[in-house]
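The other protein chains are all here in position, but one chain of the complex has been omitted.
Residue numbering begins at 1 within each chain, and the chains themselves are lettered A, B, C and D in the order written.
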């Protein structure tokens, strides 16, 4: 099943075209045709192959889920795989990249995407509202869709950055096992983002080099604009990656610092208590001849000695900044 | 020993050809000949050298086990080394790459592989079943074999990813010495995969650049498809590598966290027990004049003091989140 | 709102030009016009679009905050985004990069910057004081402004290096949790600096390659000078980055060293005190038949034994360099 | 002192040529002359300069020990520095690279190497035994020598890999201070191997590009074969390097794991012993009024309590998997 749109300067916008209308419009260079598919069945494959002359490998790429952007120049069309981003639904969820396949011909654009809503829907709305994005030709329609695609990245990355900042604060204030897990998850996400953005920038950069006939020279600047946006996003993500990598490295130091604190506590306790216990044990010995035991002042003296040892030890540790 | 196949539009498929038949078919450009070798003896070397004019260095490469893909353009043929992947037989086993040597001439293809079964076997089955993969020429036959080769990668990589996910879970739930060993082994495997996939992509990329006469221009798109698949696999493996590298770094932090827990337990125990023991030791001293000892309420008071100290210490550690 | 300057060899400098004057001057190739904008409203957009023929994407870039330098060649002008640096106002503050957008035409320069003061202000002062920087043409005016821009980097980087040196000293003298946080913050800052400087060098390098018509060949050497300065700054920052990365790695070793010290103290204390306490406990046992207890010299002998054990332990630890 | 060989299709092999014979042979393009030097004195320098027109810088490079491969094109000859590898003599010894300088002219080859034996000796043996390696021209003689050179790498690298595997096993079975030192030494060795192999591959790659007149086009494939071998060795070494780097990272985790084990032991001991000692100390107090002391069942009850505490503690630690 597919939705179809045709714009012609004389007749304006028409939707839900028959196959025959599409075939006729394709011959008229002034028409712009947009076919949008959400799923694909055998009759669609037939239609795409006979009407638009799509290569079997293109159909294969439509159907197979792809993990990477690509650009491929066929005789009759330019084939592009791009991705829009979707923020994780829940808090601990994963960022998702939704594939968008595009075939740009001289006066037609075919888009295929399993994911409902998002950038293509909003473009469809604009086209239906007679917005001029379809009037400027198929290449500008593609630009408009890709632009909405890339616009879906910024909110995802900004939300991601909020998580990075939270993690950064937590790292030095109250680091826990959870913080480490958070760093680990963020690191894997940021790698995912890098892999999503970088190759798309490469693909769009190829578009701007002017080698593809179906994108008019005067419109290269618009695709260059998408490229600039992707590079900017790439920089943002690169900064986050550096911060997260630094946090991973810092975490082990933070944990070691904590261990030092714990061990200091233990050492202080042991260093004070052990000599005191020794003194008490000495005067607990059962020797017949221990003159101190007979003395009236033995007991208060020993207690005094213990207090003195405790206080001087505490002062000593205070000076070494262990307390 | 070798198996031989010949397809001719007029006579169809014929197998087990004599050397003479092969020589005659080679002169007829419309024939497609496929020679498949599993081992190689001196008579085979003679046959390959005289009939197909293979260079001594090619024969040398056939015989010698190679660790890296390569492409080499000779006058009469294109020489390719590629690899199929084989999942480890047992759980802790190693991933194995099986070498496949190919010589593609104008109307012939020679394949050599020590490993039985796998991609070449399935291609042989298809050819025997009159599947069209041999009808489209030697270059498309090569494509078909390489495509099956690359198809052997995905299950191996998917199984690998399952191990990575298991390890990731284990890392934060129940990290042990075994987890570390698992990370270490996975890291070495992922490096092996990278070295297996990356250079093959480079080799196939060279094929798609159209510099080799025995691959027809219209078929470049098919080899480009193999290249895309390899890059996609490379991305998957790259993601796994990033996760494993992060896990290696995280492991030491996880272990340090555990040490902190252990040391907290020790410190809490020592900090509570030592003062109590000191008190008991003090009242175990044998001084003649210790007024408390005579008191009726001395003993219950001391026990009460001990309980009080214990409770307040526990509260203190609770507040510092050590318990 | 914008400020406008015009220099003409015959009439000299004139400021606050009317739109009509600007339009006339643009036709006279001997004039040099400078338009400086601090904020931009709809009338400004109109003015820029109609008078200077700025592309809508340029206007969009003016308004949108950009995170990365860029150079873009339009028909009528060259569009550049560069950044000046601003030292953090407070001690723990962040380094800030202020965007500067420039459009260089044949005989005009348009600058847009939200940040008041800094390099553009000082250039404006120079122009008002009849300094020759505007007399040599629009490209040299751009050079002069970019040069002041880059001059704003050195003090920021020098101040940064002071912090790096302080951190380096602290690391080995008195490392604390604060030191780690400092290293972490410095690392993120140095990454920020790298991302600010490197791409600007790339942009200026493109200018020096002589592909842009509005920069005269004889002036390339001046932009090359800016490029050299940026590379020098890049080197300085690279050195700082290496030092900070090394400090991050060293910190965990420093902390582990400290832990060793703490544990040595604890071990020494426990190793001396535990045997002494054991001896005292032994002679605190209540066995009827313990001959030593009856002896006159038992008590002084035990005390002597304790002193002997303590002294020999201390000597032993001294020799193992634990004390 | 030098050894000299001449092959001529008419006269066959002749050794120990006089300077005059060499001069004459040089003029006859069908001769192949090989001069092999093990040390070099002033008369040799004279001879090389006047007869073969070697550049003073080449002579300088002959004499000076070089640490890196290089290729240099002079008018009359091609100058190459390559290295053969020598396994360490003792177990803990270092891998050694032996320099081999070659000057390849139209019909002559000069080799210089301080190290006796190895690849050049075996080539000399082959030449003396009338093996055809000298009959195919000076470039094929160079190929033959370089091939033996590269053949010296595989045993060294295989032995190295054995050490890496041993270390890998030791790391998880019985890691000691020695293991760390082994990893550290292996890491430095693997870096040495990388630096030995990589640049040689670059040098040989330059040879295969066909820019040097003294290597005939049909023989490029042979040098390409050397290049392939070097790349294969480079891959092997790269794999080892990855393993060693991973081992270095894993070591600190392994050691931390061990520390956890040690601390668990200590904590278990302290946690069981301290409360028991406290109980014993409490009943060692000398209060007049401690009713339990009078009771007949006091002592067995306390011992029973101690046993109960011990057993329940052990069960608790068992459940927390500390035992």
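Quick note on the criterion: a residue touches a chain if its C-beta (ideal position, glycine included) is under 8 Å from a C-beta of that chain, and two chains touch if they have at least 3 such contacts.
This is a predicted model, so every value here is computed, not measured.
Q: Missing chain touches which shown chains?
A: Counting the whole assembly, the omitted chain is in touch with C, D.
Q: Would you indicate which residue among D:102, D:157 or D:263 is in contact with the undisplayed chain?
A: Result: among the candidates, D:263 touches the missing chain.
Q: One chain isn't shown here. Among C:59, C:87 or C:254, which residue touches it?
A: Here the residue in touch with the unshown chain is C:254.
Q: Looking at the whole complex, which of D:154, D:252 or D:314 touches the chain that is not displayed?
A: D:252
Q: Which of C:63, C:162 or C:278 touches the chain that is not shown?
A: C:278
Q: Please output the residues of chain D touching the missing chain, sorted low to high.
A: Residues touching the hidden chain, for chain D, are 55, 57, 60, 66-68, 70, 72, 74, 177, 180-181, 183-184, 187-188, 191-192, 195, 248-249, 251-252, 255-256, 258-259, 262-263, 265-266, 269-270, 273-274, 276-277, 280-281, 283-286, 290, 292-296, 298-299, 302-303, 306.
Q: Counting contacts across the full complex, list the positions on chain C that touch the omitted chain.
A: Touching the missing chain: residues 171-172, 221-222, 224-225, 228, 231-232, 235-236, 238-239, 242-243, 246-247, 249-250, 252-254, 256-257, 259-260, 263-264, 266-267, 270-271, 274-275, 277-278, 281-282, 284-290.
Here is the rule we use: only the chains that are shown with their structure count from here on.
Q: Give the touching-connected groups of chains that are left after chain A is excluded, with no other chain moved.
A: Ignoring chain A, the remaining chains break into B, D | C.
Q: Over half shared numbers or under half: where do the identical copies chain B and chain D land at their interface, same or different?
A: Shared-number fraction below one half, so different.
Q: Any idea what the CA-fit rotation angle from chain B to chain C is, to the nearest 5 degrees?
A: The two chains, chain B and chain C, differ by a rotation of 145 degrees.
Q: What is the distance, in whole Å, between the centres of chain A and chain C, each centre taken as the mean of its C-alpha atoms?
A: So the centre of chain A lies 25 Å away from the centre of chain C.
Q: Which positions in chain D are in touch with at least two other chains?
A: Residues 284 of chain D each touch two or more of the other chains.
Q: Treating touching as the only link between chains, describe the layout with one word: line, ring, star, complete or other.
A: Per interface graph, the chains form a line.
Q: Considering every pair of chains, which are in touch?
A: A-B, A-C, B-D
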